[in-house]
Each structure stands twice: as C-alpha cells, then as structure tokens.
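There's a structure below that I have some questions on.
Partial view: only certain chains, each at its native spot in the assembly.
As written, the chains take the letters A and B, and residue 1 is the first residue of each chain.
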Amino acid sequence: MTYKATRISITAEKLLEDGIIKIVEEAGATGYTVIEGSGKGAHGLRTRDRPAVVGAFSIVKIEVVTADHDLAERIAEKVSTKYFGNYSGIVYLDEVEIFRPKKFGGQ
Amino acid sequence: MTYKATRISITAEKLLEDGIIKIVEEAGATGYTVIEGSGKGAHGLRTRDRPAVVGAFSIVKIEVVTADHDLAERIAEKVSTKYFGNYSGIVYLDEVEIFRPKKFGGQ
C-alpha cells in the first residue's frame, strides 16, 4: 500500500541553510535532508557577484517530503519570497509515492 | 526514444547503509548511488533518541533506478519492513524517463 506525497527540493547558497531550515521547521514539517554540493548559475551560485561572501560554488540541496501538499506549497513560497529575489537558488515540487505515511506530513 | 522507469529513494541513518545495499543487491537491482548528507526528524535521524550510536545528523540517501516497477516496490517494502519500524528513515518511489533502458532493470 502506497500513498501520494510531495517532495520539496530547495537548492541554495550554503549561507542560507539555517534560514531555510528555520522556515521548514516553523511551517510544521517533521523532517528534512540536507546534501552538500556545488553548482553554477540559476541553480546554484552566481559566484562572480559576491566573491567575498561565499566560497565558490558552495551550495546545499534541502529536501522535505510531506503528505500535505499545501504545506509543501507554503514552504516553497516562503523560501522563494524571502531569499530568491536577492540570492540565486531554486525551489521546486514533485510528487512521490511513499510507503510510510505516518512518518510524513506537516502535523 | 525514452522509456518509463521507477526511481527508489531511500533516506536513512548511515549505519543502515550496508544493510540497505544488501537488500538492493539481493533483490536484483543492477546498480545504486549513495550520497552522504545530514538531516533531522522523520526524514533523517532522531538524534536525541540514540546519541551514542550515530553521529548527529549523519544520513545517506540511496537511489536506485529500474525499469522493473515490481522490483522497486519489493525493495521499498523490504527496506521499510526491516528497518523503518525501529529507525528513522524514508523510502519513496517516483517515475522517471530514461534514455538507456538496457543499463537499467532488475534482471
């Protein structure tokens, strides 16, 4: 038996990690995963714009899976509004099929 | 020309990595990818529960892509049943469009 859920993927400059996780937790998500990476352009850093502030190409990818699609949209909107006018980064959603629904969800 | 396939994503405590990979290989998958990360809550660790056993927030994300949807479901069920009653972690499936079908599949 499986259930539909929504995965939120956020790729951002590493210096935004704490702020984004704060939004994720305050929105009510029960967990998240953080993966370190590198990148360029709209998906990662525009390193040439702010060379003294961040290490070149240092990014994080933060993933949240929730059975609550509205929660996913709220997190995506908040992260996008707060950070991605001034910083490079992306946020997107996709649907996944989960096996343990009680471990997911925003509440 | 592309083909449908299923991606299995497993996020688990790092100490489960070997056991999960054993399930993946014994089920007949031809390959997998392991990415190191950190996390919290239902998606990663409940570090407060077992502080002496694992490093805080140390997780792995294991991905398998297969053209055999039943294989994907079997792996997800086995991992979930064996580990995720006692450990934090998640397993989910989604559909992807692959370009090299002969490199995928469980057999």
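Assume a residue touches a chain if its C-beta (ideal position, glycine included) is under 8 Å from a C-beta of that chain, and two chains touch if they have at least 3 such contacts.
Being a predicted model, the structure only gives us computed values, none of them experimental.
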Given 2 placed chains, full-complex copy number: 3
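In the analysis below, only the chains that are shown with their structure count from here on.
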Computed distance of Cα centres, subunit B from subunit A, in Å: 20
Touching residues (chain side subunit B, partner subunit A) in the complex: 9, 11, 35-44, 59, 61, 73, 76-77, 80, 84, 88, 90-94
Complex interface listing, subunit A residues touching subunit B: 2, 5, 7, 29-36, 63-65, 94-100, 103-104
